[in-house]
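For reference, the structure I am asking about is given below.
Just one protein chain is left out here, and the rest sit where they should.
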Amino acid sequence: MALEIQINDRKAYVDNLNQEDSKMLIDIDGKHYEIDIVMVEDNVYSILYQGKSYNVELIPKENPKSYIVNTLYNSYDVDIIDAERKYLMSRKSDDDDDSDSISTPMPGKVVSIPVKTGDKVSAGTTVIVVSAMKMESEYKVKKDRVIKNILVKEGDIILANQILLEIE
Amino acid sequence: MALEIQINDRKAYVDNLNQEDSKMLIDIDGKHYEIDIVMVEDNVYSILYQGKSYNVELIPKENPKSYIVNTLYNSYDVDIIDAERKYLMSRKSDDDDDSDSISTPMPGKVVSIPVKTGDKVSAGTTVIVVSAMKMESEYKVKKDRVIKNILVKEGDIILANQILLEIE
Amino acid sequence: MIQKLLVANRGEIAVRIMRSCREMDIKTVSIYSDADRSAQHVRYADEAYRIGSPPSSESYLAINKIIQLAKKTKVDAIHPGYGFLSENPEFAERCKEAGIEFIGPDSKAISVMGDKISARKTMQQAGVPVVPGTTEPIIDESLVLNKIRDIGLPVMIKASAGGGGKGMRKVTEEKEILAAVRAAKSEAKDAFGDDSVYIEKYIESPHHIEFQIMADKYGNTVHLFERECSVQRRHQKVVEETPSPVMTPQVREIMGQHAVNAAKAVNYHGAGTVEFITDDDLNFYFLEMNTRLQVEHPITERVVGVDLVKEQINVANGNRLSFVQEELSQKGHAIECRIYAEDPDNKFMPSPGKIKHISEPLGLGVRHDGYVYKGYVIPIYYDPMISKLIVWGESRTEAINRMRRALYEYKITGVKTSIQFLEKVMKHPEFEKGIYNTHFIENNEKDLLEPEDCEGNCEEMAIIAAFKDYLTKQKRMALRQNGASDKNSKWKMAGRTKH
Partner (left out) sequence: MIQKLLVANRGEIAVRIMRSCREMDIKTVSIYSDADRSAQHVRYADEAYRIGSPPSSESYLAINKIIQLAKKTKVDAIHPGYGFLSENPEFAERCKEAGIEFIGPDSKAISVMGDKISARKTMQQAGVPVVPGTTEPIIDESLVLNKIRDIGLPVMIKASAGGGGKGMRKVTEEKEILAAVRAAKSEAKDAFGDDSVYIEKYIESPHHIEFQIMADKYGNTVHLFERECSVQRRHQKVVEETPSPVMTPQVREIMGQHAVNAAKAVNYHGAGTVEFITDDDLNFYFLEMNTRLQVEHPITERVVGVDLVKEQINVANGNRLSFVQEELSQKGHAIECRIYAEDPDNKFMPSPGKIKHISEPLGLGVRHDGYVYKGYVIPIYYDPMISKLIVWGESRTEAINRMRRALYEYKITGVKTSIQFLEKVMKHPEFEKGIYNTHFIENNEKDLLEPEDCEGNCEEMAIIAAFKDYLTKQKRMALRQNGASDKNSKWKMAGRTKH
């Protein structure tokens, strides 16, 4: 079964040439890997390749075909691009520009929102202050913007990557 | 929702009188328990009752309504007897005598089977020898019996509670 | 005799205290906020009670509620841990009024040491060297210029009520001084409700070296040697070790004696820590005294061979210290790394969230004091410290090698952690040589944050693991779809199973 796998910025073509129990012969971009792979714990794989012992952990994202993959010191974003995924991606709109909203990379609590809907703000203006574990972080707009919509209020508990403000 | 719960040899009548978030008021055989219960890990519950902190682990058996339940020092067999279960049990035949077969409580490897199908054996005769972790165990019949069927052979890897020989 | 004890804290320190209680056959009572119902300290305690909503002010800092609960549960003593109410003189006093033993010194010792200006004065009277500077709050700004000419630039302006770097300003030129004093005052007022500030000489190349002290209620006071705590970022300790790689036996003895004198000057009893700032030539000055158990106390426990929590309880019980100074010695070397839920690549931003997977380091010479477990959600309300990894080695080199090995074994996913950053610290040549001061992290930030090279084929192995997982899932889905046609299979199965 050949398919594309996106790993960070690289797109790899991967094919399973042979499989017998835990042994697999895998082709990645034309190079062959004869490996032995077993899942030893939930989402943790042990791989032996040319004798070397690798431990690889997968953290599935919401979409079951997307993973964060951790090796000893590195962490990768990996997407399996099979036929279904390709179809869905072809239908996706192009304007996937995340700068039309403000969100935070971690959960926390809204401390203050020094702007209101309709405000015109200049580049570098703080539009929301969020605290987590006693540390406060300010989030700013990078260009001149208009505040379109404020989706949270002071004191709200927010999730990581939750959209807090829409801007335009 | 009231139902019967079998715990070891005891049958308890249990009812959920009230529930709010993690707090529950439960009636067990007429006695009321006001408790706070949350699942803190897979299959591990933390219960607070009259301030006391209890940690209880459930190990589901094959049937999802049967558990092994471990408290600090004790282990219980618990069966939830709801309507579906009652119906199934009523259909079950009565001759549920496990002495019509030989099985072992642990997995292992068959070392030898000193009997053959059709043999008449007297009480105390060893009918199968099983090894696990370098220790051999002999399994004997408790009464005079006839070997009806031998389901495994020497060298076989066996599971816990797998039926090895049928006797009559 | 203390037979039941309330731990007015959470996280690793609450569990650590309860472990010693269990070994002493003392029953424990935990308190928890709504954010902590699933936390380890609730599961570990003999009894646990809700104390309030998540913000500390409504739970772990709520003196009235805690005292009330302590009375209701009939505990003999309260252990405050570190942080929260541990250095709150009012809380110590309220415990006393309620007839409950507060595991710590008298409220008076806490008060004197809690205010930096009064602490400096008391130390000067006791003959303990303090950093050259003012001994009174700055009121008359006109005297400031004379003062800094006496001391010599650069100087630090510090808030008397301060802590955590707030209300602190470095001044290198005379003309900056008045603006800096005013800014520090305003910041101190905001942060602590007290605008008292004072001036100290700025120590170049400073080392943070502290002494553990222990005293009973009869005036017997000993020190348990030093801890080197100069690996810091934003005035927060990250790695501690003992013995200090720069210490000499002569200076150790003198500093230890001053630490004991510092404690005696405030009639101290219980466990405490006297912090010194030293320069490269081991000139040392009293910095402050922490009137409680310290986060990094385990390295002292390991090298000296005592259980400090047990000794705290022993002293609280009115017993004499179970050792005299001459019986104490240091054996081998211990290092502690603090593991934080934070993202070193993103300005060390806190990273609360759910622990997806955890593998803890084990084996010879490794102690691990933690409280999280697989599936636990680290709440957003409290300190981001996950655990403390403590190793011991016969030599400093062995301890460093062992810490590297332990960090290598330690895996936590779901939240970002400082584990890899700490591995870099352990491999840094300056740390290896023991030549570092409190500027170590900021001076070496680039090296310490550089991503580790992929070893061999790790990108390909990541692809392979994801590919294998995908194939397995596809196969399972195919099986399930075929199996689904067999409508009554579940009921049949149940009927066939013997109970």
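By written order: A, B and C. Residues from 1 in each chain.
Definition applied: a contact is a pair of C-beta atoms (placed from the backbone, for glycine too) under 8 Å apart; a residue touches a chain by one contact, two chains touch by 3 or more.
Everything numeric in this text was worked out from a predicted model, so none of it was measured.
Every visible chain touched by the undisplayed chain in the complete complex is listed here: A, B, C. Between the chain not shown and the residues C:118, C:257, C:325 or C:359, the one that touches is C:359.
Residue C:307 is the one among C:279, C:307 or C:430 that touches the chain not shown. One chain of the complex is left out; on chain C, the residues touching it are 15-16, 19-20, 22-25, 298, 301, 305-307, 331-332, 359-360, 362-370, 373-374, 394, 398, 401-402, 404-405, 408.
One chain of the complex is left out; on chain A, the residues touching it are 22, 36, 38, 40-42, 46, 48, 51-53, 55, 62-63, 66, 79, 84-85, 88-89, 91, 96. Mapped onto chain B, contacts with the missing chain fall at residues 1, 5, 7, 10, 12, 14, 16, 24, 26, 28, 31, 33, 35, 37, 39, 41-45, 47, 49, 52, 54, 56-59, 64-65, 67, 69-74, 76, 78, 80, 82, 105-109, 131-135, 137, 157, 160.
Convention: only the chains that are shown with their structure count from here on.
With each centre defined as the average position of its C-alpha atoms, the distance from chain B to chain C rounds to 47 Å. Averaging Cα coordinates per chain places chain A and chain B 44 Å apart. One finds 33 Å separating the Cα centroids of chain A and chain C.
Within chain A, not a single residue touches two or more of the remaining chains.
Across the assembly, chain C contributes no residue in contact with two or more other chains.
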